[in-house]
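Missing here: one protein chain of the complex. Every other protein chain is in place.
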């Protein structure tokens, strides 16, 4: 089984999944804090959640779900040997990531404009739990945004490799792993969305 | 690094690159293992030096060689270096890399380039941690635990130090991913799960803990960093945060991390004891299973570090109860090792002496751990020298002694030469005696009420502190003899053959030193790892 020249496709995916678990647990630490502070400050969390814009949140959810669809379709297309479609789909995924980040930028700017940011005087005088809610909101969505950027960079790099013919029908594990990473970014958002924007 | 006399052989010579580049850019698991070995040994010596300085300060009451602030920084850096730079990567990253792929019959790990990257991350993390000592507000003075609120407020350079530890954690995660994938995917034909050497089993359990627990400390340290930079107030009670939540997050990683440190050591002992008893290991399945059980049970007991923190009484009860469960798989291992010795043909050579002292010292450390695991008794000795003595028994007497045993057991295989036996025995004897004088005395001091992390103490503790400090000198003397003898032997000692100890695991079936690709042909495994009938007498 251990031939160095043989590429262990399953092994590569196995390793990727293990890496995804570490990402899951990384966000897991923040979810532990969220669960704890939600239990302690339910009213303040509700008040904080009302400040968040459900339209922005829902729009970003739809965008990320759609980008995940594109990434999954990219894997299908590379398996079918359709390079042009793969490149187009990867491009669309990265485009969705960009729109997501633009939305995020406007959302954060609006919050900061209203004086809601870590250490702001407004939060300093707000009830105790609200400051914690927004602290967690900024850390969690910030870390998630960072992952969106990393994922978009990764998929762009993979797109270049597809373009150069280094990833193709016969050898596409890198693309599949990149898509797996992107789906993880989506998965985390699937939980962030109801926890921060909807549970009021 | 100068090459041994047998450097024309094996992986020492066969490389496309030359000079230092053939090491620091090598993807050969054996070279990466040696890179790790020398890195962790280097930091071990730094940690020992700081430890000796701490003992010197405590030799007499009042100011002896340093003031309180220097003392705080010294014990913090001693802890950070010993834990994150030495003991966590010590056995898994060095001997795991050197030996594990050969033991399962593979040519390398699953992701050789990731393996090299992991070592580089270790180096980068180490450089960041060391930079933190000399920049900003000076070396951190929080203790290795970085507890808030102090770590969020202190003027010392905690920000950079936690960043360094974050990078080190990433390195540890990548090693874990690599090992789990390797053990799943690259086992040779016939190397079933039931034929895996117990060292591999212990690494497998360790790697899982590395993967699942390390991200929690990563996010915790990120939060401390963010707290210091922008002040989110997540752990600040005046803004609704809860400092005890930091302790939860910290120990969710740091307690399982204790098993990252001890499990590979237990694996080493499970290799050495059967070989030097000339007897198959007793209870193979239970030892393998108990590694997984320790990893699992060890992940649900973090609360026992927090009995005096203000955590709820219910949690204290639950975590105290769960803590006792860890004792079961640990005891399974100890009893199985002892049963292996029974009626064995025991040869007391250096690796075996370290292995046997591991069993004794780990048992003492483990039993004193029960005193701390029971909430009722812990509250009396919490934050005293009893705790310091306890974890040094487990970590140094356990993992440290297993590491020295592994150095003597496996390094001759990779250098083709061996140390002299007599000085090794002298070194062992000095270390064993010095160790017990030092740390047993600490436990007595703790029971009598001497707190940890203070540079001064009441006059009635003076005599025992002097005894402990003298113990530290004996220990260090033994350590110096050990290292000089070991490395003199590796470069100039007597040559050894393929199987100097008569082991039955796969690494002893290939030439000494191992060839670059380990196996001429992919091996087919037909017997268990402790089936000595086929292996020749040493």
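Quick notes
Here the chain labels run A and B in written order, and each chain numbers its own residues starting at 1.
As a working rule, contacts are C-beta pairs under 8 Å (C-beta built on N, C-alpha and C of every residue); 3 or more make two chains touch, one makes a residue touch a chain.
Going forward, contacts and distances are computed from a predicted model.
A chain of the complex is left out here; the name its UniProt entry carries, from "Tol-Pal system protein TolB", "MxaL protein", "Cytochrome C oxidase subunit IV family protein" or "NADH dehydrogenase subunit H", is "Cytochrome C oxidase subunit IV family protein". Listed residues A:80, A:122 or A:166: the one in touch with the omitted chain is A:80. For the chain missing from the display, the contacting residue among A:25, A:52, A:90 or A:116 is A:25, taking the whole complex into account. In the complete assembly, the contact with the undisplayed chain comes from A:72, out of A:47, A:72, A:101 or A:154. Among B:45, B:286 or B:311, only B:311 touches the chain left out of the display. Residues of subunit A that touch the chain left out of view are 1, 9-10, 13-14, 17-18, 21, 24-25, 28, 31-32, 35-36, 38-40, 54, 58, 61-62, 65-66, 68-69, 71-73, 75-76, 79-80, 176, 179-180, 183, 186-187, 190-191, 193-195, 198-200. Touching the omitted chain from subunit B are residues 184-185, 187, 208, 212, 216, 244, 248, 252, 299-300, 303, 310-315, 318-319.
In this text, only the chains that are shown with their structure count from here on.
Looking at the complex, you find that subunit A touches subunit B at residues 1-4, 8, 10-11, 14-15, 18-19, 21-30, 32-33, 36-37, 40-41, 44, 118-119, 123-124, 127-132, 135-136, 138-139, 143.
On subunit B, the positions that touch subunit A within their shared complex are 105-108, 110-111, 114, 173, 176-178, 180-181, 184-189, 211-216, 218-220, 222-223, 226, 230-234, 239-242, 245, 248-249, 252, 517, 522.
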